[in-house]
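Presented below is the structure to which this report refers.
One protein chain omitted, others in place.
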Amino acid sequence: MALLEAKHITKQFGGLTAVNDVSLTVEAGSIVSVIGPNGAGKTTFFNVLTGIYKPTKGTIIFDGKDITGLRPDQITALGICRTFQNIRLFNAMTVLENVLVGMHTRLHAGLWQILFGTPSVRAEERASLERARELLRFVNLDHQRNQLARNLPYGDQRRLEIARALASSPKLILLDEPTAGMNPQETAEATNLIRRLRDELGITVVLIEHDMRVVMTISERITVLDYGTKIAEGLPEEIRSNPRVIEAYLGKGAAAHGVERVEG
Amino acid sequence: MATDNRQVDQPASLWTQLRTMAGRGPAPYVLILAYAAIVSALLLVNPTTGLGTDMVVVLFLLLMFVIYRAPTILAFKLTLGTILLAVVMPVFGVLNPFYIDVVTKAGMFAALALGLNVVVGFAGLLDLGYVAFFAVGAYLWGIFSTPQISNIVSGMEPLHGSWFWLFLAIGLAVGAFFGVLLGLPVLRLRGDYLAIVTLGLGEVIRVLATNLDRPINITNGAQGIKDIGRPPLFIEPVFQAFGITISQVQEYRLYFYFLVLLVLALTVFVVHRLNNSRIGRAWTAIREDETAAIAMGIPLVRMKLLAFAVGASFAGTMGVIFSALQTFINPPTFDLLRSIGILSMVILGGMGSIPGTILGAVIVTLLDLQLLPRIASELAALQRRGVPIPAWFDPAQYQRLLFGLLLIIMMIFRPEGLLPEDRRRQELHHDEPEPAPVSKTVKPAAESAQSAEG
Partner (left out) sequence: MAVEATTGAELILTRRSFRSFMSEVFGPLLQVFLFVVGSAVALGGVVILLAVVLRGTREDIDLLQGTITILPQVIVDGLVRGFLYATIALGYTMVYGVLEFINFAHGEIFMVGAFVGAFFGAALASSGMLTTINPILFVIAAVLLGMAVSGLLAMSVERIAYRPLRNAPRLVPLISAIGVSLVLQDVMRMIAVNTGLGFNAQFRTPDLGQPLVLAHMPIADERTIPVSVDSRSLIFIVVAILMLIGLNYLVNITKLGTAIRAVAQDRPTASLMGIDVNRVIAITFLIGGALGGAAGILFGMRVGTINPYVGFLPGLKAFTAAVLGGIGNITGAMVGGIVLGFLEAFVASYLSLFTRGQFSGASYADIVAFSILILILIFRPSGLLGEVVAQKV
């Protein structure tokens, strides 16, 4: 069953077309990668999916509902959450609080309930703390929970972003370059974590990634964007040998030289 | 390595030792009680007005913060604090009316500053027109309790003072309503634009207050409204029971002192509750990174409006109290300088920090109403005795200079304020035994660590 269906998405800024008629179907329980050279429109595409930009044209169906034009918070409440290319944590908050913020859409305490400290609010707070700790343990950050987010090392910040996204209990998580700036060891760990998101938590994953080794190991399907247009889509093996993809990455003439350079 | 550390620590070690000693066992209790006893005795034995008493009052307020920070049990803090504020201060107030007025004002500004702190400190929205909501509350009671109301609703008589209590709640609601009304159009704006627009809105309210004496006389224009109603007194019997007779003026003084104290306590409670809830976390998230906050599912406009409305509602209520306390209001009371004065309280104490904001309000009010005028009069006295002090040097006249320097210096050297908010302490009430029940989908920590490494 398709969890996400983006149909003919186009996004224009003034005269610039950042995303041009891109369609993407994501099956529930799969891991899908969106790749492409810098400036291909991948992040803009994510921003359209999560409601930060409204698409100029096209529709997005998520879990059977049309979510085109909904506000980002409504989309998150329906079950799509994301991380950012350049990490965007709430720096002055603790690790634990970052995760608690992620839970916002799943908590229901209203103004008056909070003011009167009703038992339901207290129970909810307790439960959310438990849940946040669980998530932190899942990404192996529980021991850091009282640190301020800004004091975490880089790799931990990436994992915290994932934990924060998980806190909204998403059905679909969008990861924007989750291994950017990592060394091979950290990259391997991150790859593993992404796989566990799907295998253990049953969350569907869409990621933007530049590291071809990561893409080729974990994705079940790959979509390739170039200049805002989808130029290829398929299984990793198909993408690996697709001449248009090689051309997009390495320029004309490189296609003849084969595949290895794409991977490197 | 170890020796290095010791060398670095050495200059502070005497201080550290003293602190550990003062914080151990019964020492803090004894020290604080001694401090409290000395200060109370000084206040009650010599209740004259002068530089000496000024200093003792400062020490008294400092004592509040010492109690707040001291490593003692909560019950001790609460008991001592209550005795000092509810017994020592009022008795001193009966003996010397000047200082309790200053303390009442400080409490009022602390509550106002806490409201602004919700907007600026928690949600990160720089509101330069905050005093507008204060004005709305003040004019609300000012109009309804004086003959002004007859100009608007013909035949309606000014309300009796006992309506004041209801108007505290109405002030809250009207403040919140105006907060939403003014907030709705502007809260989509980015931070610095928002600051200028709220400043403009604040000015609009002031201009309206000045000009709405025509075509219908609503605000009585630049002359302002006088003889604003006060709530009826009911604490007289309490004093008579003790055989004390006090004048009505003194009684009102105590009345408003306790009222302000009560409202301040309520404000602290509300702000604290909100800050430690999903709403408070959402505000902080918005302050830290709006885009990330939206992506985490936080409804941006609704949360900002809520912050605006909460802040404005405190201001509305304090406005009602202010107009009854002063019995006179006019448009210049609510100018930009007042907004900036409240802002500098928040910034001095620490944006986002509740104790910091109260500290900031107390310091700024004391400086503004008590210490600077006192220094000015002492200087004038010296000058009369022939000490060459230039005539233009009158510290009481330079409020703007004071606020301005305060803002610049704080921004350059300590933008987080004197008592910064402490995020790390938040979780203290949840230090219960470790591994909570693990759900089926999530593996225990050790295992997940292993698999992440593998």
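Residue numbering begins at 1 within each chain, and the chains themselves are lettered A and B in the order written.
Quick note on the criterion: contacts are C-beta pairs under 8 Å (C-beta built on N, C-alpha and C of every residue); 3 or more make two chains touch, one makes a residue touch a chain.
The model shown is predicted, which means the values in this text are computed figures rather than measured ones.
Among B:G155, B:P215 or B:G386, only B:P215 touches the chain left out of the display. Among the residues B:I196, B:I246 or B:V268, only B:I196 touches the chain that is left out of the figure. Among B:I340, B:V364 or B:L419, the one in contact with the hidden chain is B:I340.
Residue B:T291 is the one among B:T49, B:Q223 or B:T291 that touches the chain not shown. Chain B residues in contact with the hidden partner, per the touch definition given at the top, are 124, 126, 128, 185-186, 188-189, 191-193, 195-197, 199-201, 203-204, 207-208, 210-211, 214-215, 291, 336-337, 340, 343, 347, 390-392, 398-401, 403-408, 411-412, 415.
Please note the rule applied: only the chains that are shown with their structure count from here on.
Only residues 270, 273-274, 277-279, 281-282, 284-285, 287-289, 291-300, 306, 423-424, 426-427, 430, 436-439, 441-445, 448-449, 451-454 of chain B touch chain A when the two sit together in their complex. Those residues of chain A that touch chain B in the shared complex are 50, 52, 71-73, 76-77, 81-82, 84, 88-94, 96-97, 100-105, 107, 109, 111, 114-115, 117, 121, 125-126, 128-130, 133-135, 137-140, 142, 145-146, 148, 164-165, 167-168, 189, 192-193, 196, 200-202.
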